[in-house]
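Here it is, the structure in full.
The other protein chains are all here in position, but one chain of the complex has been omitted.
Going in written order, the chains are labelled A, B and C, and every chain counts its residues from 1.
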Amino acid sequence: MSKKYDTPLLDELKKGVFPSFVVEMEKAAARSDMAADLLGQVELSYKEKLTHWKHGGIVGVRGYGSGVIGRYSDIPDKFPGVAHFHTVRINAPSGFYYTSNALREIMDLWDKYGSGMTNMHGSTGDMILLGTRSENLEPLFAEVSSRGWDLGGSGSAVRTPSCCLGMSRCEWSNIDSQAITYDITQHYQDEMHRPAFPYKFKFKIAGCAVDCIASIARADMSVIGTWRDKIRVDQNEVKNYASKMDIKAEVVDLCPTGCITYTGGELTIDDSNCSRCMNCIARMTKALRPGVEKGATILLGSKAPIVTGALMSWVIVPFMKMEPPYDEFYELVDKIWEWWDENGKNRERIGELIERLTFPRFLKDVGIEPHPAMVKEPRRDPFFFWSEEDIKR
Amino acid sequence: MSKKYDTPLLDELKKGVFPSFVVEMEKAAARSDMAADLLGQVELSYKEKLTHWKHGGIVGVRGYGSGVIGRYSDIPDKFPGVAHFHTVRINAPSGFYYTSNALREIMDLWDKYGSGMTNMHGSTGDMILLGTRSENLEPLFAEVSSRGWDLGGSGSAVRTPSCCLGMSRCEWSNIDSQAITYDITQHYQDEMHRPAFPYKFKFKIAGCAVDCIASIARADMSVIGTWRDKIRVDQNEVKNYASKMDIKAEVVDLCPTGCITYTGGELTIDDSNCSRCMNCIARMTKALRPGVEKGATILLGSKAPIVTGALMSWVIVPFMKMEPPYDEFYELVDKIWEWWDENGKNRERIGELIERLTFPRFLKDVGIEPHPAMVKEPRRDPFFFWSEEDIKR
Amino acid sequence: MSLPDRKTDIGPPHYEQFLHPVIKKNFGKWKYHEEINAGVMVHVAESGEKIYTVRAATPRLLATDTIREYCDIAEKHCDGYLRFTTRNNVEFFVDSESKVQPLLDDLKSKDYLVGGIGARISNVVHTQGWVHCHSAATDASGLVKVIMDEFHEYFSSKELANRCRIAVACCVNMCGAVHCSDIALVGVHKTPPRIMHEGVKNSCEIPSTIASCPTTAISPDPANKSVKIKLEKCMYCGNCYSVCPAMPIADTENDGIAIVVGGKVSNLRKPPMFSKLAVPWLPNNPPRWPEVVDVVKIILKEYEKGARKHERMGEWIARISWEKFFSVTGLEFKIQHIDDFTYARETFRTTAAFKWT
Partner (left out) sequence: MSLPDRKTDIGPPHYEQFLHPVIKKNFGKWKYHEEINAGVMVHVAESGEKIYTVRAATPRLLATDTIREYCDIAEKHCDGYLRFTTRNNVEFFVDSESKVQPLLDDLKSKDYLVGGIGARISNVVHTQGWVHCHSAATDASGLVKVIMDEFHEYFSSKELANRCRIAVACCVNMCGAVHCSDIALVGVHKTPPRIMHEGVKNSCEIPSTIASCPTTAISPDPANKSVKIKLEKCMYCGNCYSVCPAMPIADTENDGIAIVVGGKVSNLRKPPMFSKLAVPWLPNNPPRWPEVVDVVKIILKEYEKGARKHERMGEWIARISWEKFFSVTGLEFKIQHIDDFTYARETFRTTAAFKWT
């Protein structure tokens, strides 16, 4: 198929070593008029330095309030192929593993019902099918769901939980991040597909404090694997490393708590002072391994900067065993949501709400005991509140 | 004179090694009924665990709006000696140096007109004469002022500036903190004695970053001596220290910028990376001395926690020569006050005002160029303002 | 053509069915890994079994045909197994060393950019931009492309002191971990929204529009049954536009790119850090944004030159100080660098100890 539009500006982005998204759009355009018009409209945006999308209306599939992002061109007359250009969020499998068969199946359906463009993956972790018309949503959904796939979250709902690859291919994972993610996703299908919250709620699960899923920066609830006991040290392997690296410079001196000593070829860790930052383990993965009493730290609240500034998640439960059926975990989540539901304003994320009503109030209301791991440092100004039971009458 | 009241609780505080304030009160009580009644009332406070002072009214000396803190007992019938118990703030000489003659003169006057109790000194740096009656204020003032002394500040005014002893007895002082303090005090006599500000304004001047006057914590404007060039190193003295101390542990390893090297008995400082924190100099005062291009860093804003939390002063001018007649300094202060006067609410300190209207706005209005030394780190959330001249129309 | 029966609330397929047999067998029993080169690593299980991972860059915005091509490769070399990483690379698995080179050769013959493992620049986490979002102040995919064209060697071979995570967000909604990235580009507006009174009247809920503004710049305009904006209060966040589409904020000349640096999310050595502002605004200059590329180049070069082994961007800056960051990069320190937002106070320099620059 010959090119529908001249795209001199985008053509500049076919040059260079890195794989080109323009080539991708052209590939899709060769099959799909929607993709062809996408190319045309994006070229115009490049020329005018302006987006040409309209804020989406409410579109979706029957019985679901989420999973589809409505999108319309603001110049549909010029580019009728993108008059509707909704995205469909398909819940990706935990850890983003696929077989070619599974992928092909989805791709075939997408060529049938959509633009042939995808994002592998969206920032939240969905498989994003980019661009289709309202009338195609139902048939597409019937086809994918009948084959075992479902939509992800959007709107004021639980968003598609995601995780690092965890135990599947990483020697450091303290929790089965994939199993947990799968379980949470199944457990909260209703909360995911039928928005009923003040705002979005994201879960991200990392197997260890390396946090390869960036959970601490972009999940309302971050679950990060850790251990309670001692780093396991294999002194023979320490000796092997000694010939390859400068253990003092790369391990001992970079330990943030200064709890490692290395003398006479032996490496000793004062585990009572270790903060489990993972640096030493990452440097000497053959010699050092996380302990065996495993679980997770639960952190709450991160989000992007709108409205009062970016938040990172902070510790609310220092240690929780994360084993099926995860009762303790779900109980906690449910209590938090109940509180959010009661107190949250529209479009107020949990982190913002806690900030507004204060962290101590959150802890009291939700019934969590204060713990020094929750703060970097205690408060400075001595303006604290007391309850009736603290007062002598 | 026998004891006017039984003071069993206070008597407990005559025991112990540290000099006792109760003994002091008794000494004064031996001469003064006011002091005797003070003892009685304080004993009652110890018993009841309650203060017995009333919020002071407006008392003072003619033509001055400050320098005296009014204070009245709330049980004057019981303790008539402290029915009035105002304090008089005498502006202490810079550096708190005295001769015995000068002190005796004041003490004699105080025995004549007051309770015989003092504070040497108040936290702001005044000599505090503790406890007199309204009718004694004028004569006392006539006597002290005729002898060359004056009152300090109080209320919404410039408060008595104070300083470390600086060049008088410290080898590290980069500025003549006493001369500067004296000059500021003289320059702003009117602003000190006739409150006309939104709230109090304090100056504290330290000769170096050791800050022996705690200026960074408790002065609206903190002036801290520093240098622009290189630390002077005497390698011979370095050698002498080598035999007495562990130079690596106490100097090299404690340098916060890691800019010191010590090899072959030579100590080298990469001054371009030195932050002038003073640690190395304090450790090896015979070998290391501040540079010779001296001046001060000006910081603004510190105060106690009421109302929005404690503030420490922060950098507004990284380097200013501090030499008489201090024109640049006074110009800056005047511009800041003008801005404070225009914008400040009642009882709003300069630091709080800047926080409320923002630091960038302060810099623009007052005409100070932004400089990276003003911040620990740049802002994080990309929500910044632009002016008309930054916009393409 | 009848449709199959739809199912609801079944969730995603279980991941286990997609795991390579060696991965499945050694699940949770990995012992260590070794980085063989920028594009290949091996994980060794307690059982002694090994899985070799070969990683290649993707532009994330993928045509179905490209994904089919990945499938072809996976079928040819990896029994059909593959995965994507959290930074949008594609990974192929083989279970013996001998299978690695043929796979690499195949990828090379198809011009794949293999790499991204270890202390390098990996793929750029990014967002929709002009390709799909109404809120975009710039394009994301284009910026990713020009940045990675420039730095591809740091993906496929050259090493840095540590990982350097780059991210792009097309507006301050920041749909990515932009706020905690080593280097991030953010599309920003510089002018307040324009109010289309007709549209506001007809299609926006006025109270929620007013409430959406973090700086309380918006107030009712009863005459027009619309709203008005107090211009000097507006920080161009676009939050009102997300709530009320009749307040478009995009501006062809004044929209641009801010660069923030020094963030991280990992807990190694130093706790996670927010990115901080390096450059408040550079012009939106598609298709190849030369001004942006130049600045990123300067920052990266200084990091490369100055950072000690294992230091992330933010750790390097923390060590040398922000004032030195500005002096070594030659970037101008402007009034916009000084915080005036929620937590401004905590960024003021409350010490007399800083470096001369």
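In this text, a contact is a pair of C-beta atoms (placed from the backbone, for glycine too) under 8 Å apart; a residue touches a chain by one contact, two chains touch by 3 or more.
All figures in this text were calculated on a predicted structure; none of them were measured in a lab.
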| item | value |
| --- | --- |
| Touching partners, among the displayed chains, of the absent chain | A, B, C |
| Selected residue (touches chain absent from view) among B:V42, B:I269, B:I316 or B:I350 | B:V42 |
| Residue in contact with the excluded chain [from A:Y46, A:Y97, A:W314 or A:W340] | A:W314 |
| Contact with the hidden chain (one of B:R169, B:K248 or B:K392) | B:R169 |
| Touching residues on chain C - with respect to the absent chain | 267, 271-272, 342-343, 345-346, 350-353 |
| On chain A, residues whose C-beta touches the chain left out of the figure | 209, 211, 216, 224, 226, 228, 256-258, 272-277, 297, 299, 301-302, 311-315, 318-319, 355, 358-361, 363-364, 370-386, 390-392 |
| In chain B, positions touching the absent partner | 9-10, 12-13, 15-25, 27-28, 31, 35, 38, 42, 45-46, 48-56, 61, 63-64, 71, 85, 87, 90-104, 107-108, 110-111, 116-121, 123, 125, 130-131, 138-139, 141-143, 145-150, 162, 164-165, 167-171, 173, 176, 178, 182, 185-186, 189-190, 193, 209-218, 249-250, 254, 256, 276-279, 282-283, 285-286, 304-310, 312, 346-347 |
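Just so it is clear, only the chains that are shown with their structure count from here on.
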| item | value |
| --- | --- |
| Chain whose average C-alpha position is farthest from chain C's own | B |
| Length of the line joining the C-alpha centres of chain A and chain C, rounded to whole Å | 13 |
| Inter-chain centre distance, chain B versus chain C - centres from mean C-alpha coordinates, in Å | 48 |
| Chain A and chain B: spacing of chain centres that average the CA atoms, whole Å | 51 |
| Multi-partner residues of chain B (each touching 2 or more other chains) | 380-383 |
| Multi-chain contact residues (two or more partners), chain C | 172, 179, 214, 237, 253, 274, 341-342 |
